[in-house]
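See structure below.
For this depiction, one protein chain was excluded, whereas all remaining protein chains were kept in their positions.
Per-chain numbering from 1; labels A, B and C assigned in written order.
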Amino acid sequence: MTAQSPVTAAFDPLAARADFEILAKPVYGKPLVYLDNGASAQKPRQVLDAMRDFASTDYANVHRGVHYLSGRATDAYEAARRTVQKFLGAAHEDEIVFTKGGTEAINLVAYGYLAPRIQPGDEIVLTVMEHHSNIVPWHFLRERAGAVLKWVDVRDDGSLDVEALEAAIGPKTKLVALTHISNVLGTVTPLKEIVARAHAKGVPVLADGCQGAVHEIVDVKALDVDFYAITGHKLYGPTGIGVLYGKRALLKQMRPFNGGGEMIREVTRDVVTYADPPARFEAGTPPIVESVGLAAALDYMNSFDRAAIRAHEHDLLAYAREGVRQFNWLRVIGDAPGKASILSFEADGMHAHDLATILDREGVAVRAGHHCAQPLMERFGVVSTTRASFALYNTRAEVDVLLEALARARKILG
Amino acid sequence: MTAQSPVTAAFDPLAARADFEILAKPVYGKPLVYLDNGASAQKPRQVLDAMRDFASTDYANVHRGVHYLSGRATDAYEAARRTVQKFLGAAHEDEIVFTKGGTEAINLVAYGYLAPRIQPGDEIVLTVMEHHSNIVPWHFLRERAGAVLKWVDVRDDGSLDVEALEAAIGPKTKLVALTHISNVLGTVTPLKEIVARAHAKGVPVLADGCQGAVHEIVDVKALDVDFYAITGHKLYGPTGIGVLYGKRALLKQMRPFNGGGEMIREVTRDVVTYADPPARFEAGTPPIVESVGLAAALDYMNSFDRAAIRAHEHDLLAYAREGVRQFNWLRVIGDAPGKASILSFEADGMHAHDLATILDREGVAVRAGHHCAQPLMERFGVVSTTRASFALYNTRAEVDVLLEALARARKILG
Amino acid sequence: MDDTLRELYQEVILDHSKHPRHFGKLDDATNTAQGHNPLCGDRVTMYLKVDADDRIQDIAFEGKGCAISQASASLMTDMIVGRTVAEAEKLMGGFLHLVKGEDASGLDPDDRERLDVMAGVSAFPMRVKCATLAWHTMKSALEGGAAAEAV
Partner (left out) sequence: MDDTLRELYQEVILDHSKHPRHFGKLDDATNTAQGHNPLCGDRVTMYLKVDADDRIQDIAFEGKGCAISQASASLMTDMIVGRTVAEAEKLMGGFLHLVKGEDASGLDPDDRERLDVMAGVSAFPMRVKCATLAWHTMKSALEGGAAAEAV
């Protein structure tokens, strides 16, 4: 392999890079090689401009005003909802609930859907590779309502055993909560098949799509998934916003989560009645400017051939995976077939934090730690890993810098 | 009175106006007169620039990375916390919890503090002038846990009867939840005195400061209030962020609300332990860029003499209050002494929505409706009101435009 | 004065809103429904008397609201009485097109002319809900009377 990307790739990461000002700014006098995209992606100027322009042209609070700016802001906010709807392939715009992030989207399902339905002993099926955001809300239901968590293991290569998952679904299972893509292993779960099997047993499925929506082309209708959670800041969009997709029929049955303005139909001293979804779940002033930024981010992604982005990311992963084979002191964790562009590894005698510190001084930003996935760390018998995660703007040349920096770290620490 | 502000005012609204690009943009070919500040304030370029600069220079996810950008972002986020701490006069920075808005800040108290402490029949004291955001979370506790809501009335001028409030606090009262400033009446409640009386009966007080922090100079230590909720977008800051101030000792006793990354100490398959405040309540990726924007907004406010801003706002209110006396068909709702710069009114034979539509075409943005305060509407026997609310950038000349537009509306509809 | 405003608040509209036709209750109503505009808190109650031939024999409404919603309700009741349910629903379809600024050519020319006073609403997207509330409530009454909400 060479540092040149194959000519077949229709996607040009260098052209895209120009949209990300921050990538051109050196750290410690060295070019920034930003490989911490799994934690958060950088934002293109199209997103930052859209937000600033909106805030300085059309801003007001939404929904309840009859004046010009309020109308403009409401239109922008609702247009953003439709942009998300199309991005996820949802049937209806009222299936799109804006939240403050991916974590809150999952908590909304826990509080609004599951909590009123849980009896002591009822089960929630989840996998050992879940992010804490898709674990702790269920632990709450264990602590507070006696729910039982049923953990499904992954194979040594990080792939999910669908049979094992199906076997874990029993008569007391109330929900399957699993990730679409593991933020540590890169594993892509066969969501459509899992949903079909869970539905055959009458159990709904919540997919944590915080990584999934970044790397896969999602169609919630085709997946038939019941809930799908995404987060703006990993999708090249702003912080402070996420989305819960929920099937209309399920959202309608859910009780509200936060109480406040906008989510009510009527409030008196004695009684309160609630608005229909999605308003029922959007209490208070929503992330208005952020909705505009999120729509701009999705538009940005769609301005490319998304399959070509995907191919580019897979190329980077393959190139990096091949590159680290030269290091016999390095063990990759997660090698599932078809996995997304996330590379976690452990290094003999080198702690992830030391490694990350040395890489950092070479300009290479990676993540070191448990990645909010402690049960998975335990599964693989590690305390932490080092993780390089690739976005559309990364290049093979950057992978080369990573590899060189790894070799240098070995020299320093080895 | 004349359209000139008194020369004694140290604050120059025209100079400040220049910081707000949107105010210079005409609507329907007329100068924008933005008097919907109670719903949301416009943002100065200092805020928009700070956010954009941060996003294109120092952005990464916070807290868990060891790389350069992660350190920069974490520092900025924690510096924002200290800026808020100083703004509110809090004793400790860990008493500042970032939320997605004012509504969520109040819900955090309902879910994290009060829910585990409520027995059927326990009482929550609140006033009839609360915003739905400080009503519905307590209705949830009524619906779900049998709490009883005790409503304290206001006088005909909109002022709060402190004796009546004290009398409503009984042995079963678990919380007093009241606004610092009414978003409809402009009434400023005597918070310090109320807190003292509630504490004398052993009851903690939550103040809804979403309007209070905008118009008053707040010192939570001096007020001795237990919880104080604020929202970014009304403070000339971004959407998608708010703050709960909570006394350290109380926050420590609270259980978590949202579950996810960052708020845990350790997660295993069977057990989860939680981080200390404020992290315990900040599950998931927080509103990082928004924290920078909020800090910039507070810095912006503090770049002026805040007492002078307050005097300017009071001058606008007095000028407008005087101005509407000429309209014998108009009834002001809320005339409490010392009230903040919010003017609500009802007009004979003219529905608030019709009025607001006509004002809008004159470039005047006001709010029409129930202002998320239906119990208060009921108290005053109206379905809706028209509300003009003044910010630091408004001028007497704008009040004149409002008055002319009102006269014109009367001609059209009267 | 702004032309679109003059168009919105025409004499006819203001007259309808100040002196609404068919305002009140119907004691022998066969169909009723409540409508609610959560934006402003306005509500309307619609009473209809439908005979065995599905003809709307009588109609009345109660409630408070802005000039647009009151005028729309008044005009609607005036126009609908005596029509069959199917005709009323067809009229409603045309009306919705009209106030949203869409193609309303499906309307009978006479109806189109009478409804024309409401066409100005299309320039005020934030007020469309006010204009349609009575109509949605009427439809909801015909369908069995669940609470209607302005949409």
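We adopt the following convention: a contact is a pair of C-beta atoms (placed from the backbone, for glycine too) under 8 Å apart; a residue touches a chain by one contact, two chains touch by 3 or more.
Predicted, not measured: the structure shown is a model, and the values here were computed from it.
Shown chains touched by the missing chain in the whole complex: A, B. Only one residue in the set B:Arg17, B:Lys30 or B:Arg64 touches the chain that does not appear here, and it is B:Arg64. When the whole complex is considered, the residue among B:His92, B:Lys192, B:Lys252 or B:Arg265 that touches the unshown chain is B:Arg265. One chain of the complex is left out; on chain A, the residues touching it are 28, 349, 351-354, 357-358, 361-362, 368-370, 374, 377, 383-384, 408, 412-413. The chain not displayed touches chain B at residues 63-66, 70-71, 74, 264-266, 275-276.
We adopt the following convention: only the chains that are shown with their structure count from here on.
When chain centres are set by their Cα atoms, the one at the greatest distance from chain C is A. Distance from per-chain Cα centroids to the pooled protein Cα centroid is smallest for B.
Averaging C-alpha coordinates per chain places the centre of chain A 46 Å away from that of chain C.
Distance from the chain B centre to the chain C centre is 38 Å, each centre being the mean of its Cα atoms. Chain A and chain B, compared by their mean Cα positions, are separated by 31 Å. Counting partner chains per residue, chain B has residues 28, 353, 357, 368-369, 374 touching two or more of them. Contact of a single residue of chain C with at least two other chains is seen at positions 39, 41, 126-127.
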